[in-house]
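With one protein chain withheld, the remaining protein chains of the complex are depicted in position.
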Amino acid sequence: MSIFEAKHLSLHYLTRFGSKVHAAVDISFELEEGEILGIAGESGCGKTTLVSGLSGMCIPPLNYTSGEIFVSGQPLIGRPLEDIRENVLAKEISMIPQGAYNALNPTRKIKDLAMDVLKSHEKGKANKKEMYQRIHNRFELLGLDTDKVLNSYSVQLTPGEKQRSVIGISTLLNPKMVIADEPTSALDVTTQKQVIGVIFDLLEKKVFSTMIFITHELPLLRHVADRIAVMYAGEIVEMGTSEQLVFSPKHPYTQALMSAMLSAEEGARKRKPEAIEGAPPNLAEEIVGCRFAPRCKHATDGCKKNKQEIRIVDNRQVRCENAK
Amino acid sequence: MKLLKNLLKEPAFVFGVCLFSLTILLALLGPLFVKINIGSEYLPYIQPGSEGLALGSDHGGRDMVSMLISGLQNSLYVGFLAGIIATTLGTFLGVYAGFKGGFIDNFINMVTNLFLVIPSFVVLLLISSSLEGGRSLQLIAVIIGFTIWPWTARSVRAQTSSLKSSEHINLARVNGADTFCILTKHILPYLLSYVFMVFIIQVASGILQEASISMLGLGPYDSVSLGIIMNDAMRNEALGDGAWWAFVPASMLITSIVFALYALNTSMEGVFNPALRK
Partner (left out) sequence: MPNKNVIFEAKDLVKEFGHGKTHNVVLKGLNFEIEDGEIVTIVGGSACGKSVVAKHLLGFMQPTKGELFYKGKKITNQRDHWQTVQPIFQDPFSAFNQFFSIRSQLEDSFKVLYKRPSRAEIKERVDAALLAVNVMPSDLKEKFPFELSGGQMQRMLLARIFALKPQVLIADEATSMVDACVRANILDYLMKLKKELNMTIVFITHDIGLAYYVSDRIFVMHDGGIVEHGTPDEVALHPKSNHTIQLLEDIPDIHKDWIKRKRA
């Protein structure tokens, strides 16, 4: 059984004046235990909206349009927010939000922050000592100087310790799945590598096993994810194994993304990165045909008119009728 | 025009405007329909409402309708004058200090803090009690305005200094904008809804401060205000007499003014800030 499943999930924002912005459309995927799914796309393509939707935290103006989500076989949509906060978040799904490493409350010690997580989810079940012991064990597992870190304030920690603490606290309840939303953006490459290192360390130590990793950097996903889904204007345009997507992309948008990569290696100076003109469509307006067609080199009259559905091409899903 | 159209779709705006214009209309046009009659002819004490005397009379035998209308006029006047003075002064000093930084910032900060630690109400009391003869409405309003500005200055300063590092300010600078232009075009618009909110709070606090002074017998001479009406009612134990008409209408008026202003404020947010407009 899959741990997490989204079936034809669509989400929209309701604007102040009643119009709808369809920020995520027809998202379907399954996650098996132990799998890492990477979601890539440029800013504004609906990645962050999707995260809110997937975790069940659909707070107006964001609303579910249609579709279903199953967490360990249980439907998620339709449950009250309180229920989701108490029984799903941190227990089943844990979030590592963007810029989390600087989001620790500076006025409280790390152990208090960790205690809060336990307390809010396990009211009255365990006593304080037991809870502390559990936190202690977990931080030990993370390879931290446990006593020192637990009794420090976040400002006293090194960046590395901070990253470990944040990820450690958010996975304290052994969630089945972790959703990391741009955990490495806005970091320089060295720090970025550190964070990825921490995540892999935790995976190896079986703190959590399944993950959705969201970023706009495709090369990074190639190293991190088993499968990659590329989003464009709210839709998943291509989904397959990382090798497939990186080395033989089928959707024109993925192809463009890949050929626009720059790297510091021999010959890279001579290869011209491929630029695509134009901008993604306005999601508040009705879109006829393929969403990428206006910018696509291979667009035909057909795909400008027909709404594109997911097809299986070369063992992966592609939302393009011309992909071969 | 498009702005106004969008605004009219906001229930909070329509509600706020209606309620607020109603109170203004009452203050401005009331005298045309009701003969204002305070202190010239005395009615029987604490009469409940009856024909020809819509809201009865108070403990001084004065017509409550007349009292309310002229009290409303004066309270609004004091509130607005105090609010305008405090907001202008506070915003100007706050924006300037926040943007300039350095010595000017430190100096203005010091003055602001000085005003903050001096209990403004005591200053208000001292000034009004030392002005026996000419304690007019305007003077009270000006005094209130000059004692409540520091909070505006402080919060505006904080907002300005965080805005200062935004890249659009840098862009404005390399576009050749001078300090005045940056302050008015690139900082103030971002603060407008905030300043308006502060303005509302200060209008409200102006009305309330005036009422408090009046309660201590240091209010403006021979003027009625909503505060004075409520104070009269309290002094004469109207609650004990069951004379609700002596204080309920006045308190309702104060509440609706403040409430209307708040409703306006929340709806305005979307207008001043085009990012929220869509």
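Think of it as A and B in the order they're written, each chain with its own count starting at 1.
One rule holds in what follows: a contact is a pair of C-beta atoms (placed from the backbone, for glycine too) under 8 Å apart; a residue touches a chain by one contact, two chains touch by 3 or more.
Because the structure is a prediction, the values reported are computed rather than measured.
Undergrad: From the list A:V224, A:M239, A:C290 or A:C320, which touches the chain that is not on show?
TA: Final answer for the missing-chain contact: A:V224.
Undergrad: Looking at the whole complex, which of B:L25, B:L171 or B:L239 touches the chain that is not displayed?
TA: B:L171
Undergrad: Based on the whole complex, identify which of A:L81, A:A260 or A:V288 touches the chain you can't see.
TA: Residue touching the chain left out of view: A:A260.
Undergrad: Looking at A:L14, A:L81, A:A103 or A:A279, which makes contact with the chain not pictured?
TA: Here the residue in touch with the unshown chain is A:A279.
Undergrad: Across the whole complex, list the residues on chain A that are touched by the chain not included here.
TA: 41-44, 187-193, 196-197, 200, 203-204, 216-220, 222-224, 246, 256-258, 260-266, 268-269, 273-280
Undergrad: Mind listing the chain B residues that contact the chain we can't see here?
TA: 166-168, 170-177, 185-186, 189-190, 273-275, 278
Heads up, the rule we're going with is that only the chains that are shown with their structure count from here on.
Undergrad: So the centre of each chain is just the mean of its C-alpha atoms; given that, what is the distance between chain A and chain B in Å?
TA: 48
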